[in-house]
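Only one protein chain is missing; all other protein chains are in place.
Lettered A, B and C in written order, each chain numbered from 1.
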Amino acid sequence: MSQTDMTIFEKLESEVRSYCRSFPTVFTKAKGYKMWDEKGTEYIDFFSGAGALNYGHNDPTMKAKLVDYILSDGITHSLDMATAPKAEFLTTFNEVILKPRNLDYKVMFPGPTGTNTVESALKLARKVTGRTDIISFTNGFHGMTIGALSVTGNAFKRKGAGIPLQNVVTMPYDSFVNDNLDTLEYLERFLEDGGSGVEIPAAMILETVQGEGGINAASFEWLQRVEQICKRWGILLIVDDVQAGVGRTGTFFSFEKAGIKPDIVCMSKSIGGYGLPLAITLIRPELDIWEPGEHNGTFRGNNHAFVTATAALSYWEDASFEKGIQEKSERIFSFLERIVADYPELKGEAKGRGYMVGISSEIEGLSGQIAAEAFERGLIMETSGPKDEVFKLFPPLIIDDEGLEKGFKIIEDSVKAVLGSKELVTS
Amino acid sequence: MSQTDMTIFEKLESEVRSYCRSFPTVFTKAKGYKMWDEKGTEYIDFFSGAGALNYGHNDPTMKAKLVDYILSDGITHSLDMATAPKAEFLTTFNEVILKPRNLDYKVMFPGPTGTNTVESALKLARKVTGRTDIISFTNGFHGMTIGALSVTGNAFKRKGAGIPLQNVVTMPYDSFVNDNLDTLEYLERFLEDGGSGVEIPAAMILETVQGEGGINAASFEWLQRVEQICKRWGILLIVDDVQAGVGRTGTFFSFEKAGIKPDIVCMSKSIGGYGLPLAITLIRPELDIWEPGEHNGTFRGNNHAFVTATAALSYWEDASFEKGIQEKSERIFSFLERIVADYPELKGEAKGRGYMVGISSEIEGLSGQIAAEAFERGLIMETSGPKDEVFKLFPPLIIDDEGLEKGFKIIEDSVKAVLGSKELVTS
Amino acid sequence: MSQTDMTIFEKLESEVRSYCRSFPTVFTKAKGYKMWDEKGTEYIDFFSGAGALNYGHNDPTMKAKLVDYILSDGITHSLDMATAPKAEFLTTFNEVILKPRNLDYKVMFPGPTGTNTVESALKLARKVTGRTDIISFTNGFHGMTIGALSVTGNAFKRKGAGIPLQNVVTMPYDSFVNDNLDTLEYLERFLEDGGSGVEIPAAMILETVQGEGGINAASFEWLQRVEQICKRWGILLIVDDVQAGVGRTGTFFSFEKAGIKPDIVCMSKSIGGYGLPLAITLIRPELDIWEPGEHNGTFRGNNHAFVTATAALSYWEDASFEKGIQEKSERIFSFLERIVADYPELKGEAKGRGYMVGISSEIEGLSGQIAAEAFERGLIMETSGPKDEVFKLFPPLIIDDEGLEKGFKIIEDSVKAVLGSKELVTS
Partner (left out) sequence: MSQTDMTIFEKLESEVRSYCRSFPTVFTKAKGYKMWDEKGTEYIDFFSGAGALNYGHNDPTMKAKLVDYILSDGITHSLDMATAPKAEFLTTFNEVILKPRNLDYKVMFPGPTGTNTVESALKLARKVTGRTDIISFTNGFHGMTIGALSVTGNAFKRKGAGIPLQNVVTMPYDSFVNDNLDTLEYLERFLEDGGSGVEIPAAMILETVQGEGGINAASFEWLQRVEQICKRWGILLIVDDVQAGVGRTGTFFSFEKAGIKPDIVCMSKSIGGYGLPLAITLIRPELDIWEPGEHNGTFRGNNHAFVTATAALSYWEDASFEKGIQEKSERIFSFLERIVADYPELKGEAKGRGYMVGISSEIEGLSGQIAAEAFERGLIMETSGPKDEVFKLFPPLIIDDEGLEKGFKIIEDSVKAVLGSKELVTS
């Protein structure tokens, strides 16, 4: 293929486009943890499609199954009709994921995006409880449609609504005020005091590790106490595992190690395995009081995604995959801690859990510069947090040692380069 | 493959599932206008994935291109990074669709579902105008997330929100009160009287033919007057062409023959060509004031869909495809009119435009029985309208004469059978 | 008293002040249908405190009772404690007003203003039905607090809220579109069509004659059909009789001649008799499901107003008062019709019912000029309507023939003067 004219995007695509501004090249090919652009430049992917590519790009097993399925004229689009790939996905998900974890959920297929599963969860929680309010948490990120945006903290995104966002109360996430202050004592005072102005909500919705909000990991104890508070007050607990789920924090569900069992779980991104659009909402069976068709959507039956999603679950059939993630997680975090220690000019703090980590820098704009520098050196990495103060390591779970080391080296070199140029400027 | 146990869905899938109740079999394969279930039963598809399969199932050209792309490890998931297939889609869409129709739109990629494009359109309209209200129309259907649900008329769906739906005023669609009453006179009185309680809204959103709302086709004159009213009052006009677009009513955009030029157009369903999730929001360039990333989502960069969407556009390169649809449309409508005339017991009325037609029966429940009977006889067809009073013919645009005739015969036989059994009961 | 410096108001009072701009003098004394300013200028009052002074100023009987009560150290302020004057008011209201009209209502005392009774009515209707929406009507005026403002049509007033006003649907009042078009057919289509986007509301709220909205009088038949529609759909009917009640339209309640029985009636303004703050909400006994204290307020127990309100009810003890109003009403309306006929340049239309009438002029600004001219000539009269297109005759019910004739003369002279000066300008 000839070189693509980058002005095509400027001319024809909306100003809302964003990542193509941070990574200004035209990508054509990808495999595992590597991506290539038109010019043949190779990039290490420490971004993983913002968590949609936990198994890396174009996994060969999934690819083979997908191509076979297409070639056999397997049904592609099926709304919520019964299809063989859907039956297989449901069965496999139940056998490989739910049963071994002693979890019992009905699976709902909302529209195939994160925001759609969140909207379905909020609607169901309100229907089940007959209440209107939802408690969300500071720096939570749940999606861009009005219902999901209402429970999202980011002021820039919220303003995009163009209308006041309603029926939501934001409470402080773990360590929001400072590390010592117990944010749940606050929260519970609001629930127990009949004059607090905060109604008992239908549900609380949270991410166990906040991806977009700045790689904030809630402690297991905090999560356990949230669950207890929910039980005490008859509030449903919704875990939005769209970004933190599917192994990203070290276990399939991000909440496993905390030992909690949410009432509703939202999943999307990597649940499809291959980067194909899919979302599921897991519902405690007693709560599954939907009327048929009460929430629907055109692309609930993306059979290509069912095929790859089912194939992806084979990674979880024995414990080795999970063990491998957890081992490498420690290496990744050690690397970040070393960087923080070796480069005090960063004023950095290592944050996160599993493969969902990063360094937060107190110096405004620095994390963005490091990510930009890393891109120049062949690494894809993004920033997050309300001020983009964190550069974020999101390698695919299948990355090997060589890939990790290459990535680490680019990051360290980028840190050095950015800090170096700073010194030149400030000296 | 062995036979799938249908109880899998009952046990593992949420009660919200719907179409699998109307069409209780497990589908495995599909091609063109035909579908097959596990037992090998063949079905004529007069449903087309509710408008997502206008080119039929598994079109061979698109299939070949898709498989080639996958085999070459073309990038699958790219958020809104620049990729070669996206560039190609943008260019082709501009050349083949927009330019020849003298239309100038920027293309936004929201999350790949209809409700996501609608949410993006409403947000942008509010941002551009600084106003909060939207005027929607009776029996409009725009999606299930809170923003899109707010502009959707159906009471059952609205109740699913669990919260009052706000910032919307519903006005009567063409012929809503009765055939003689001019609904736009009402609407404009509300706009011009400063004591009407209705603010000048940010936008009006409408479908030119209402699919879910009962196959109501607005007259071209009514659409033209809506456009004039919008211009007079500085209101943006949003056409939701998710279901009526991509040739369904006889032209690529459903509004072409009315000669109007909406400010924003919402597309999804068949825009991906192959039934793969994709949605686009078309924006008049002056209105494209989005900040980068102000509205985002994980699956905006579904490259498989870009590949098939681009291939699909070749259907529109010359006029013959469009001409063919329009010719067959007349045959379809003639068939419906004959049915209405020949079976007065139906108390039927032929409705709709293009390949988006149906018969509305005054007898409660009858249309559902006819659709169920047709399924028994090998035809997939759904009902719509606030009381499911319409059985809906939605064949793929690529259907041939044989397919149409087979479908017609099943429908007529089903009508006869249902009316016959009625007589037995009532005699 | 020395002359008051009018700049006191400019310096010390908020810009929100309004009537003191239309009637720029300092009033000191009033009696019956006359008012005097500091300079001793006498004014005929065709304004009656916007309906709060139906019995004229400082009625001698009420005055005597009030002074006696004060001198005896009768309790002044009592919240909702039991007091003798309250008991007397309740008993007298029941005996003199409710029983003879075959009406059975419980009396609620909200805060002593019109907006407070409306707020209490809306809250109760929502509580009783468990629904959230209210249907209000174009050009309805119900008050300035957020709940009452939500059901008020005027765009200028609504904008003052600073937030989107919610949970309300505005429907067209009688003759809103044009005189021939049946606005209730339109309304009922929205109720009966499950896809209309309009939920069955908790209540409809309306004025039988719209005072602020432009002196629009609904026909009795229209009111009867509204009542029937409410019954058919289980919707509560709230009549806001704050301005049209207490004899203003010819009967104590404005809805008597229409023969309807609202579920809830809102009263204020003249219910206190002497111009003292009082409001009551009348509730069909079965609907009186308030919890004690669920709606409260500091000035519910204005015993001075109870004393004068009770005294005022003696006007209604025999039929002559009512009969007198109705006879004079005809004279007033005949006068208006003659003015319209004799001065075609007015492009006027006589509107209203009883002592709640006016002339609407198509010529922008003219009605305001006539009212200003009348003030110069010694008559107090205001304008109303979304464009202040109506000059409004609101004499007190106790006005005698001499007062009426004086007023008429000033009005006709003012019309002549304004039209005369117009001719000079336009010729």
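We adopt the following convention: contacts are C-beta pairs under 8 Å (C-beta built on N, C-alpha and C of every residue); 3 or more make two chains touch, one makes a residue touch a chain.
This is a predicted model, so every value here is computed, not measured.
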Task: Would you indicate which residue among C:Thr41, C:Thr91, C:Ser334 or C:Ser421 is in contact with the undisplayed chain?
output: C:Thr91
Task: Name every residue on chain C in touch with the hidden partner chain.
output: 1, 4-6, 8-9, 12-21, 23-31, 35, 38, 49-53, 57-58, 63, 66-67, 70-84, 86-87, 90-91, 93-94, 106-116, 119-120, 122-123, 125-127, 132, 143-148, 150, 156-157, 160-163, 166-167, 202, 242, 268-269, 274-277, 281, 283, 288-299, 302, 304
Task: Pick out the residues on chain A that sit against the missing chain.
output: 132-133, 136-140, 151-156, 158, 164, 166-170, 172, 176-178, 181, 185-186, 189-190, 193-199, 213-214, 385-387
Query: Which residue numbers on chain B touch the omitted chain?
result: 163-164
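Going forward, only the chains that are shown with their structure count from here on.
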Query: At what distance in angstrom does the C-alpha mean of chain C lie from that of chain B?
result: 50
Geometric centre distance via CA averages, chain C-chain A, whole Å: 58
Query: chain A to chain B: how many Å between their CA centres?
result: 31
Statement: Going by residue number, chain B touches two or more other chains at 132, 156, 166-167
